[in-house]
Each structure stands twice: as structure tokens, then as C-alpha cells.
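Left out: one protein chain. Kept in place: all the others.
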Amino acid sequence: MKEEGKHKKAKKYGMVINLDECTGCGACMVACMAENNVPFKEDESNKLDSIAWMRVYKLTNGKSYPEADICYLPRPCMHCEGEHGHSPCVSVCPATATDYNHETGIVSQIYTRCFGCRYCMAACPYHARYFNWWDPVWPEGSTKYLSPNVSPRMRGVVEKCSFCFHRYQLAMDKAFLEGRTVLEEDEYQTSCTQACPAGAITFGDLNNPEHKVHQLAKPDNKHGGRPGNPNVFRLLERLGTNPKVYYMSSREWVRQAGDNYLDNEDFAKNYRH
Amino acid sequence: MSTQDDKAKEVSADGAAGPIILFFILGLAATLVFGWVIFPKLLYSQKKQPIDFNHILHVEAVEEGCESCHFFREDGSFSGIPKLAQCVECHEDAQGEDPNEVKFVEEYVANGREVPWLVYARQPDCVFFSHAAHVKKAEMDCGTCHGHIGESEHSRVYEENRITGYSRDIWGKNISGLRKHTWERMKMDDCAECHATKEIKTDVETLPWPINWLPRPYEKQTGNQARVKTVKEACFVCHK
Partner (left out) sequence: MNIGRRSFLSFVIGGAAGTAITPLPWKLIDDSSIWSQNWPWTPVPPDGEYSQVNSVCTLCPGGCGITLRKVDDRVVKIEGMKGHPINDGGLCLMGLSGLQLLYGPTRVKTPLKRVGKRGEGKWEKISWDEAISEVTKKLADIRSNGESHAVGSIVDSESGTVPNLFKRFLTAYGSPNFMTMPSIQDTYGMTLQLMQGVSAQAGFDAENADFILSFGSGIIDGWGSPVRMFKANSAWKANGKKVVQIEPRLSNTAAKSDKWIPIKPGTEAVLALGLANVIITNSLDSKKISRSTGFESFKKLVQNEYSIDKVSKITGINSATIVSLAKNFARASKPLAICGKGQGSIPGSLNEFMAVHALNALVGNINKEGGVWAVTETDYIKWPKLEMDSVAENGMQKERIDGAGSEYPHANSLLNRLAEVINSGDGSLEVIFVSGANPLYSMPDSKAMKTAFDSIPFVVSFSSYMDETADNADLILPNHVYLERYEDVPTLAGLSKPIVGLTRPVVKPQFDTKHVGDVVMLIAKALGGGMADAFPWESYEACLKETLGVKWDVLVEKGFEFNGDKCILEGDFNFYPEAMKSLSNFTPVSAEGSAISYPLILIPYDTIRLANGYIGDPPFAIKAVEDTVLKGKNSCVEINPKTGKELGLTEGRYASLLTPRGKAKVKVHLYEGIMPGIIALPRGLGHTAYDKYLAGKGCNFNELIGPAEDPVSGLDAAWGIRARLTKV
């Protein structure tokens, strides 16, 4: 068992989100909240303090009626690899409350270790991290639906998407019991992937050519995981954060919205590097 | 003014050195007694298990050792302390005349009430522990962490830390925090010690930490005593 696995490559869990199929219904957001014991408060319309590990953004093409167009973009934590695990948030955390796991490629967040300095929030270019400004309060009786797999957070700590790492743990437990150490593709899926009614999210091991995410994104690991599929892009690619969430769109303006370009820049040329 | 000062110096030099040392020793002794003897008694409250459980008797009666009652479910999760339903399989009626057995059947079985066992090994909510990984994959013995509980005839007193609410077993019986055996303490460092000293064979090829010259804060604090292998294992392995 150990022999066969010894030279196996590390896993790199990632996501491909098909923006052509995404309908902006918000099921991923709620599936995530329900899975991860995300709290809620009376007014959640101030999106700056509204905790949503997965948030669906609305993009517009900036044109006038009737040429206007919109597209939705779900944004989980990108689980940036940076260079060798040098994610923007991990490198600034003074408390080692967040780290990059080379075995799975997942960026952790340990609430009890976090002391709330929010450096990571400042460092994250994707606004994927949220601060608990208040202690979470569940209405009477509502704690009954809290999942034991994710510990509820307290005031003063940062939280973010974990790619439902507890699901990985639970799947591994089952595998261990059955004498396996390797998971099948469908054994570990995030809550949002599973819930998406449009089937727009694909999740799996980017390093495994048999996994659908690899086939869709065609990541080029020699060049920081850059997508090989021309319709696939990553957010703020040129920052070099090497994120593990890939987006797919057949519309050029959507792909262009994934990064900042100068007015006189040739998108088609720069997009391919 | 100067004469007074000189006088005072004289007095202290001659007559007060003894009392000063005495008081120093008194203070030292008082706090030592307090810190080592009284403080632990104050810190922990003593609680009795609702039913005095005889592990020896049960282990003899069952076929598969610990796993007869503390088993893995099909989904890989660990059952932990048995639920009433499981006990009822054998204990629908009182077996024998032990007062504990009678109490168990009358108070709990008859009313369908779960026994509020006090769990010696209960960890804070932020801890994720996989029994499957340790018992099944790493083939570790229950006793490595839980000690000789399976050989006990009576349930120990459960000592609850008044500040944290967790069992004394987590810190260890020894108030100084020292231990002789692996099962005597269940703090993070104890997990980490094993993970650092034992060659943990991972199935993966890990990449080097880019800033190796910069010790991580946690490593720095614990020195060479125990290392939480944050690079290889990651915090999420044991925390949720």
C-alpha cells in the first residue's frame, strides 16, 4: 500500500466554474452557509460585513440598453498556491492561523488560533475572507441544525471557504476503514458543487488527468497552473497568486473582466501571456 | 538626616536579615504549597460517573474487545461511547443484582433515557480527530491514547477543570504537566510529538517550505520539544 503510493503526486484540489451555465441563482451560497454553520444577522444587505464564504458577484459588460449584458460569478476562496504555497494570506498571518497544505492544496483557517488582526483580509485580493464583527447569534431552536463537522466561530476571528475540507476528512475516514488511501473523484465534493442546480461547478484534483477539472482547465503546472483551455481564465491571473479556482466562459467580455487591463492593452494578446 | 539613615542601615544589617530570609522562605513555601497542593484541588471539581462501569467484566463478556462496543460505523465515523440502544441489546432486563446494573435498567433503560456519561477524552470543538486514521490506517492500539481504561473495574472520578470545562485527562493527572506514558496527557503537543518523532509516511511528495530559514512562530515557541508539522500535515488535519 505504502509502496504504490510513495511516488504519487500531491493532490491539488480545485474548481472549474462554468459561467455560461451559472444562472446566478445563489444555491451555492446557501448550500455553503448550511454546510458550514455560517451565521446570519438581522440586516445582511451591507455586503462588506455579510459573511458569505461563497459569494455570487454580478458582472456587467458596461454597455447601454439594449446591448447591456450581465454574467454571474461565484467566488469561493481561491486557495491560492502562489509560488510553492506562498499564498497572499498565509504569508502574512502572524499567528499561523492559516496555512497551505501541500498534500491537498487547501488553504486552512483555524478559528481558535486566529486573533483577528485581519492582515489576511488585507492581503487577499479576492475578498474571500470575512471577519466576525459580532458573536454569532442563532435564533432559539436554530442551533439544532448546526453541523458537528464544522465548529461555529466566535467574535473576533476571520473565516473563509475551506473547500469543505471536513468532507475530505469524512471521505478519508471511510476510505481508511475500507483499507484505501486514495479517494475516488465523486467521494469528495464540496457542498456548493453538489447543490448547484445548473451543474456549473466541477470540483476535483487538478493534478489528476482523469479528473474532470483537469480536463476542463488543462492547468499548466510549469507556469503557475495557467489554464490551457482558451475559454478558461482565473481571477487576477497576472498577480501570480496561482489560484485553484478556474472560470470558463464563451464570452470574451466575461473573460476580460477576470483581470485588470489598461485601456490601450490588447486583451487577446495579453490574455495568453 | 544622615544620622538617621546610617542608623537604619545598621539595624537592617544586624537584626533584620534573618526575618527577611525567613519571610522569603515563608512566602516561597506558602505559594509552593498553594501552587502544588491546593491549587489543583481548587481547579478541578470532582464528578462521579452516573453509573459505575466495569470494563473488565464487559471485555470478558464480549467477543471483539474494545470494538464490540466502541466500533466504527460503515461511513468511517467512530461510535465513541455507546448509545443506550446498544446497551439495551444485552441489558433489556437487569443482569445480576449489582446496584449499578439495577440503577441503569430502572433509570435509563426503562425510561429510554441516554446515560449522561462524562467523557474523559472529550476535546474542544475546534479539534478534529479521526479514529479511522489512527486505528485503521496507522494501526495504533486504543491504549496508546486511552491507557488501561479497558482494564478498569470501576469508573474513575471525572475531574472537570472549572475554567475550561474539560476533563483533567487532557492536561494529565500530573499537575506539572509531565508524563511518563503516551496516554497520560492529550494536549496538542502530545499529538504533535508523535507526529514529529514517528516517521509519518505520507503518500505524497511534499514541496519545500520556501522560507525555511524563518522559523514559524509555533515552532519557535516549543523549541525542540515537539513540532507540529505544519508544513507537511497542515493545521486542518487536526482542526476544524
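Labels A and B are assigned to the chains in the order they are written; within every chain, residues are numbered from 1.
Here is the rule we go by: a residue touches a chain if its C-beta (ideal position, glycine included) is under 8 Å from a C-beta of that chain, and two chains touch if they have at least 3 such contacts.
Worth saying up front: this structure is predicted, and the values here are computed from it rather than measured.
Looking at the complex as a whole, the chain kept out of the display touches A, B.
Screening A:90, A:196, A:217 or A:235 against the full complex identifies A:196 as the residue touching the chain left out.
Of the listed positions A:52, A:177, A:213 or A:232, the one in contact with the omitted chain in the full complex is A:52. From the options A:37, A:96 or A:208, the residue with contact to the chain not on display is A:37. Seen from chain B, the chain kept out of the figure touches residues 12, 16, 19-21, 23-32, 34-36, 39-40, 43, 73, 75, 77, 79-80, 83, 124-126, 161, 163-166, 171, 175-177. One chain of the complex is left out; on chain A, the residues touching it are 20-21, 23-27, 29-31, 33-35, 37, 40, 42-47, 50, 52, 56, 58, 60, 63-66, 68-72, 112, 135-136, 138-148, 151-154, 191, 194-200.
Going forward, only the chains that are shown with their structure count from here on.
Note: centroid distance chain A to chain B, computed from Cα atoms, is 36 Å. Residue ranges on chain B touching chain A, taken from their complex, read 72, 74-77, 124-126, 128, 130-133, 136-137, 201-211, 216-218, 230-237, 239-240. Of all the residues in chain A, the ones that touch chain B in their complex are 2, 5-11, 83-86, 94-104, 106, 108, 110-113, 149-152, 162, 165-166, 169-179, 181-182.
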